[in-house]
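Left out: one protein chain. Kept in place: all the others.
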Amino acid sequence: MPENNLTAILLLSCPDRGGLVSRISHFVFERGGNILDLDEHVDIENKYFFIRIAWDMKNFSISENEIISAFMPLAKEFNAQWKINFAERKLRVAIFVSKLDHCLQEILWRQHLGEFNIEIPLIISNHPDLKTLADHYSIPYYVFSIDEKIKEEQEKKELTLLKEHKVDTIVLARYMQILTSAFVNEYPNRIINIHHSFLPAFVGPNPYKQAYERGVKIIGGTSHYVTIELDEGPIIEQDIIRISHKDKISDLVRKGRDLERMILARALYNHAQHRVLVYGKKTIIFE
Amino acid sequence: MPENNLTAILLLSCPDRGGLVSRISHFVFERGGNILDLDEHVDIENKYFFIRIAWDMKNFSISENEIISAFMPLAKEFNAQWKINFAERKLRVAIFVSKLDHCLQEILWRQHLGEFNIEIPLIISNHPDLKTLADHYSIPYYVFSIDEKIKEEQEKKELTLLKEHKVDTIVLARYMQILTSAFVNEYPNRIINIHHSFLPAFVGPNPYKQAYERGVKIIGGTSHYVTIELDEGPIIEQDIIRISHKDKISDLVRKGRDLERMILARALYNHAQHRVLVYGKKTIIFE
Amino acid sequence: MPENNLTAILLLSCPDRGGLVSRISHFVFERGGNILDLDEHVDIENKYFFIRIAWDMKNFSISENEIISAFMPLAKEFNAQWKINFAERKLRVAIFVSKLDHCLQEILWRQHLGEFNIEIPLIISNHPDLKTLADHYSIPYYVFSIDEKIKEEQEKKELTLLKEHKVDTIVLARYMQILTSAFVNEYPNRIINIHHSFLPAFVGPNPYKQAYERGVKIIGGTSHYVTIELDEGPIIEQDIIRISHKDKISDLVRKGRDLERMILARALYNHAQHRVLVYGKKTIIFE
Partner (left out) sequence: MPENNLTAILLLSCPDRGGLVSRISHFVFERGGNILDLDEHVDIENKYFFIRIAWDMKNFSISENEIISAFMPLAKEFNAQWKINFAERKLRVAIFVSKLDHCLQEILWRQHLGEFNIEIPLIISNHPDLKTLADHYSIPYYVFSIDEKIKEEQEKKELTLLKEHKVDTIVLARYMQILTSAFVNEYPNRIINIHHSFLPAFVGPNPYKQAYERGVKIIGGTSHYVTIELDEGPIIEQDIIRISHKDKISDLVRKGRDLERMILARALYNHAQHRVLVYGKKTIIFE
């Protein structure tokens, strides 16, 4: 069979039992795969098993297209949720923005440097403001203005566009609209948001103002998957920055910009490398 | 007049106006004081002024006992809240504990090293468990068992004891009881608590369990002055530590112990050096 | 006299003595200035005094041009090094780059958002690579190729250009050339460099490779003023990021990019707000 240069990445979770690592790693070994990276986790309390395993397919005896059916019997026996991706088949990611440029700027610049293993076929916004930035990186920019009356209708158009571009993951890079449940349900655990507070503190609008008024000494940011409950989705990454009484709300906004874009970038980085497993309301991050 | 070796520390806040720094520093200068440290802050939005100024009294023309009346006219003119302390007159601090030793251990050990500028005349607890630790550092340990029926009565006895020992500040070093309003009102902005979450996230009991269940990637701790609203007092210090999916609740408790004792120690350190000014629900920390 | 809207900022250091704060703040007060911010520091060991004081000149009785001569007598009496700047008179900053874009990108983007209080009249490079980025922000970009033979000659041309543009401060944003002493001496404590290690660890070339080989668990970055001794200038800002055995040199470079641009941005931010006082080999940062 022809040599291939792919790297396969299996993400799997299932009820814990003896022999899981042995049998999964044997599946790879007996077909000539060379394991590059393996990380596993057992939730002892709930007796649940999680694994991420990446292997070199250069000498693998079956092709990319045959893997799923080959692995299926094992997965069924284990009663597993699972997915196999290939590092070289880049995720197709759409970015949603409104008027603030810092998160978009950060993602596009990192993408330009090749930090993420993704493609960005399009940017969608409810405002035209960031088109110049999109143009600088030669990425198509679509505007769908949103108000409550036309939201559903506009989202349908957006979904059509996303499907045309074979989009796998959506990043809300300070997109100031709440998506409908219908939209969210099309991309379960594949819409990444950045919220500008240390969730669950300061849910909802104006978290920096809330933080300022409470007099906290630290502000935070949270990147999470979007679920139909606002700011309640599984958390992928959080970080904080120290503030003091000298900082006005405008200073919190300025310092927060650095936090937000770093956190969102790290969340996307791990998501794009298939390092994130969602488990109930939580995530396992195989770093 | 006799030379004295005191260092005076003025903490003052008042409506902002021209000449405040000039006139306050002149008050010190014209009496022969040498300013060792001065830090000020203006809340521009609310036009409010805050200052901490420390001076060497070696050549000061008036004595410790005359300072208050000498400064009074200026303070009245400025419509100020203010207090003058002397670095060499150590704060008298009572520690309240229940059964957990980590915060008490940390404070007593640092006190033994001379890190805090305080005296600890007594420890009060609702359990006898930590008496051995108190004994090791030769500090009197009093037990007042607490249940809802006798709480008021016991607190009255505690207040009597605190007054006998001329206690200025109370530290709740993981004291597992909620103080009554009557008690709290005796020590306004002078009771320091440590809450084992990043407030305002995870108010109330079992914050580590709450954090575990929410799946946060960072846990925090908060030291604040106690007010009659639970976990709502002015925040003195906060800090965080990173956790992962590998950490069970017991790991959060273990990692949190380190956080709690460091945060509480820093809050007490700044309080004891008269570096904390309360302003509404917030604090100014002159570090 | 006409109202003016300037904010004056005095940075001063001198041997410590009684009455410095009082007399300096009185200088401001008696001329009708309103102090917005004052921070001071005394090096007790060396008996040296440092102050930054900012005041609103709206009702100031003398004009911008008269301040220096008005303050001169006091400064002479105190035997002080001092400088008065005006917040509204923006620093003119030249950026020097080679081929790496991350620090330049960060500075230009923040400048575009208005975070710095500066003007950037020109960018100078020894390579043409980053001209596109300069063009995107409409900033003139000059190329002076450098090798040892022509370095002195090229630097002279650069100096002429810098003077034409009235440049006050130079930022070396990963500029890969060592400047001659002659050049450095033209901008004492006004050339800001970013070194990609936690100085004094890993001086010289390839610090990430050095860090990788030593097996450190943390990498750092350092922004400092350039002196004629390589990597020995007064440190303005440092920060670090955690790494692990999983990180290859390329990961250190990637993580280090984030460090470098944040550190350099913070150093420039403080420098541009006249918050940095150099004192021997060290800096006082009035944050």
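Chains: A, B and C, in written order; residue numbering restarts at 1 for each.
By our rule, a residue touches a chain if its C-beta (ideal position, glycine included) is under 8 Å from a C-beta of that chain, and two chains touch if they have at least 3 such contacts.
Just so it is clear, the model here is predicted, and its values are computed rather than measured.
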{"item": "Contact with the hidden chain (one of C:D16, C:E237 or C:E260)", "value": "C:E237"}
{"item": "Of A:V42, A:M176 or A:V203, the residue in touch with the unshown chain", "value": "A:V42"}
{"item": "Touch residues of chain B, complete complex, unshown partner", "value": "102, 105, 109, 113, 115, 136, 246, 254, 257-258, 262, 287"}
{"item": "Positions on chain A where the hidden chain makes contact", "value": "18-23, 25-26, 28-30, 32-40, 42, 44"}
{"item": "Contact set of chain C toward the excluded chain (per top definition)", "value": "41, 44-45, 198-202, 213-218, 220, 234-240, 244-246, 248, 279, 281-285, 287"}
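One rule holds for everything that comes next: only the chains that are shown with their structure count from here on.
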{"item": "Whole-Å gap between the CA centroids of chain A and chain C", "value": "38"}
{"item": "Chain centre separation in whole Å, for chain B relative to chain A (CA means)", "value": "42"}
{"item": "Interface hub residues of chain C, defined as touching at least two other chains", "value": "none"}
